[in-house]
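Apart from one protein chain that is not included, each protein chain of the complex appears where it belongs.
We call the chains A and B, going by the order they appear; numbering starts again at 1 in every chain.
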Amino acid sequence: MKNKLRQISWDEFSSMDAMTKAPYMTENGRSFHVLTAQQFTRPMLEELCSLATDVRRIAKTREGSAFLQKQLFEKRAMLYFAQPSTRTYLSFYSACQIIGMQTMNVRDSSTSSEMKGESPEDSVRTFSSYADLIIMRHPAGGFAERIAWMLSNISRPVPVVNAGSGKDQHPTQALLDIYTLARSFEHTDGIDGKKIAFVGDLKRGRTVRSLAWLLTQYQGVKAYFVAPRELQIGEDILGQLDAAGMPYEISYDFEKVIPEVDAIYMTRIQDEWDVNNESSRVNTAAYHFTREHLNILGEHAVIMHPLPRRLEIDPAVDSDPRAVYWRQVRNGMWIRAALMLTIFKHDGAIIDYSREHQL
Amino acid sequence: MKNKLRQISWDEFSSMDAMTKAPYMTENGRSFHVLTAQQFTRPMLEELCSLATDVRRIAKTREGSAFLQKQLFEKRAMLYFAQPSTRTYLSFYSACQIIGMQTMNVRDSSTSSEMKGESPEDSVRTFSSYADLIIMRHPAGGFAERIAWMLSNISRPVPVVNAGSGKDQHPTQALLDIYTLARSFEHTDGIDGKKIAFVGDLKRGRTVRSLAWLLTQYQGVKAYFVAPRELQIGEDILGQLDAAGMPYEISYDFEKVIPEVDAIYMTRIQDEWDVNNESSRVNTAAYHFTREHLNILGEHAVIMHPLPRRLEIDPAVDSDPRAVYWRQVRNGMWIRAALMLTIFKHDGAIIDYSREHQL
Partner (left out) sequence: MKNKLRQISWDEFSSMDAMTKAPYMTENGRSFHVLTAQQFTRPMLEELCSLATDVRRIAKTREGSAFLQKQLFEKRAMLYFAQPSTRTYLSFYSACQIIGMQTMNVRDSSTSSEMKGESPEDSVRTFSSYADLIIMRHPAGGFAERIAWMLSNISRPVPVVNAGSGKDQHPTQALLDIYTLARSFEHTDGIDGKKIAFVGDLKRGRTVRSLAWLLTQYQGVKAYFVAPRELQIGEDILGQLDAAGMPYEISYDFEKVIPEVDAIYMTRIQDEWDVNNESSRVNTAAYHFTREHLNILGEHAVIMHPLPRRLEIDPAVDSDPRAVYWRQVRNGMWIRAALMLTIFKHDGAIIDYSREHQL
């Protein structure tokens, strides 16, 4: 049958760790469901990045756009965003448009009074009745997995893409970060061997956690974690990096790190997770990227940010060619388009077109 | 001219009963406006069900999907939902996508402060200016009819599909129920002669009322009304069935009825109509369909539910092949697509394609 989640009970599946779960979401090196960053092996990452670049290049011409829009015209994606997120929503939505997939959305499950008393599983199963793909964001950790398991075990299985669930998983954000790094180091031998600094709220940012994990799949990458003590990276992540043999440094001196690294990944303070307004008592000014820092930043280094930005990066930095965070936004659209093409096995058609047209 | 509502004043039209109104909404056996269940004759029902099946089969291939999407590409439907209803909205929306009709929506007329003071008729007439079809849901009974009359009497008439108005009419829900019955009895001689139980809140469910009425058009159907005394079917409906010569039984013993019938139509308690929280004092547990009931249910019988479900059906029942309520959801999409194709006179093209491809 279409996917491996049919072969396992929910109790068995849900009690596994992320690495053990991974093979249940894929088949033949392609994702069926996309639930965790951990499900992506290095070959899968490289194929996705290459495919995203193909899509991006093909989209540059009208003829190419028409070709892309013919890929998934007969499919419909349901964007179910129980938690608001304008930018992730728009990114997926644009990606669907690029590859011709029709969309519908449910952005606030509270609108319909008749839904009172319905189980969340029933609601999503209803939505899935109209769709060929569920792209979902939900505040409850694990809910996307539960839905994926359920939608694998019905007569018409529907793949699920996790667009952010709870505090821990946002796998497509990690993919776009990898793609941005891959593009940034396209002419400097790729991600292997690079030094990458993570700056800001490392304690609570799921972005940093997922990206750091994916980077363990590359050779010789070294991480720098630069943050005030109160917001430093968690021991759990460091344990994973130790286990993977990935070197890292903990630092409290941003200006010392800047000239040493190939990429600086800035993050904002995630004060929405504050319990007692604690972020407001942390002085983060020393961890902001200023216009002056451009002078000590390496010539080929890049500055990334998952956005939205607050005070972490001076807007005067935006026009520097090394500031790639706006390009990063569009990379998200391309990698998500690539991902959905892969789920529906249209990657081959894209690669063929790209070769034929020598892109 | 395009429709018969031009030949009659609003006062004259609005004072008619549903049966007398019926011919004003149709022309040559096709609906122009879709306002009531009563406007559908048996031949119209059979043509719609057959067309829905054609659409469903054609949609199974990419070539077929492309053909369907070419049908109404130059039309635009306005989904005007003054009352929230996620599932009806998504069903119509998906149906539009399948047949290539473009959509726009107004889902909350309160958003625009500038609209304060505008008459509801002016608002809908403005919306209709951009559209070729109005699909509307409105809390006020009769409002859809008022709009249909108005939009018949302008220089550019626009058809209106009632997607639920007030307490009484929700004609496309009745159509999808008929289609689900027709599909369920496809290999057992159709709806004629079948025994159908209605269970739950029969007093207030407009779904039951409309479906019971449509079933009077079939031969030898027998209805069973199974509900607690406080929620039993109204005398008005029974009067209509008597007049139509349709036999029925009133029952308070669900387990006695289950083995006797060909279809069980479960409904939830419509406590949104409670005046004084009266539903909470009714014990409905004896009217829930449990896993054990599967053992006494006929081999070819089906379990239906308009959804959302609360406690009426144990989720463990879902995986039984006789539980057709999830299929019922998709049937709504197919029958609505068929209905809109009919309004715009594309039914012939669908039938031709279906024959040519021997579907």
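The criterion applied here is as follows: a residue touches a chain if its C-beta (ideal position, glycine included) is under 8 Å from a C-beta of that chain, and two chains touch if they have at least 3 such contacts.
Keep in mind that what you see is a predicted model, and the values were worked out from it rather than measured.
The chain that is not drawn here is touched, among residues A:Tyr24, A:Phe40, A:Tyr80 or A:Tyr93, by A:Tyr93. Between the chain not shown and the residues B:Glu12, B:Glu27, B:Glu74 or B:Glu255, the one that touches is B:Glu74. Of A:Glu272, A:Glu299 or A:Glu356, it is A:Glu272 that touches the chain left out of the display.
Touching the missing chain, out of A:Pro43, A:Pro84, A:Gly141 or A:Gly220, is residue A:Pro84. Interface residues of chain A facing the missing partner chain: 59, 62, 65-66, 69, 84-87, 90-91, 93-94, 97, 107, 268, 272, 307-310, 315, 326, 329-330, 333. The chain not shown here touches chain B at positions 73-74, 76, 102, 104, 106, 109, 111-115, 117-119, 121-123, 125-127, 129-131, 154.
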